[in-house]
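A short worksheet on the structure shown next.
Left out: one protein chain. Kept in place: all the others.
Right, chain A next:
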């Protein structure tokens, strides 16, 4: 049994989500290979070869793979699929984009967002915004899986010494093309990998207040900043900071929810955090039902106080 993990990267560096996917792959029991599909991504292939537990890295390099267009990446994976029992993607925007396309061409059911490997054909995955956990068994010959990264510890990024094998990149499909990218600039830790997250909701009132209140606290704690959907919809924060069923799924050591009521859809994204703190002036807010420590107070005085006390 051999498992292929599709690496997440930006052609320059390997993304941490790959490490969690490798751990899930190792739990299946078998040889773990990693595919690095990109353009001028030799450094990424090199980094992948260092991951503990990886026995081979397959490096496909070509212009068709530069922007990870689903049509081309899926074709690349399919070209290699014959030798593998399981094909594993991290459940990132990119993994979710490509994995179902691969599964469809293999005529197998894709299994989304697994949080636990029960056996090589049986997995646990959350449904209904995390309000239920389904245990599912696949009868397909090949399993195409996406892995919820917060469900698995990251594999060690060093200590491995896998061979890197180059394969030719697929031709461009001609059906899609990349136009441009607008990256949100941030020198904070990445939201999905941060140990501490400070998250704001609609109660902050404006984008100025959102920055003014949350930034000092995040700076002090070395935390990433997150937001509820209400805050994003109101324009206080960019969409890629959204935590919840439809945004990012996070599980930091400490999650500080500030002015967030705690709707089901938000809880779906953060309730696996180790310690949850809620600061809210409404003592009936549902967030207090999941918070380990709650403070009923006006956030505009409590948060600056907190920054001072820390």
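Some points to look at:
Definition applied: a contact is a pair of C-beta atoms (placed from the backbone, for glycine too) under 8 Å apart; a residue touches a chain by one contact, two chains touch by 3 or more; residues count from 1.
Following the convention adopted for this analysis, contacts and distances are computed from a predicted model.
Not shown: a single chain whose UniProt protein name, out of "Na(+)/H(+) antiporter subunit F1", "Electron transfer flavoprotein subunit beta", "NADH-quinone oxidoreductase subunit A" or "Flavocytochrome c", is "Electron transfer flavoprotein subunit beta".
Of the candidate positions A:26, A:48 or A:111, contact with the hidden chain is made by A:111. Residues touching the missing chain, restricted to chain A, are 67, 69-71, 74, 92-94, 96-105, 107-113, 122, 126-140, 173-184, 192, 196, 221, 229, 232-233, 238-240, 245-246, 248, 253-254, 264-265, 271, 274-277, 283, 288, 290-297, 302, 305-306, 309-310 (touch as defined at the top).
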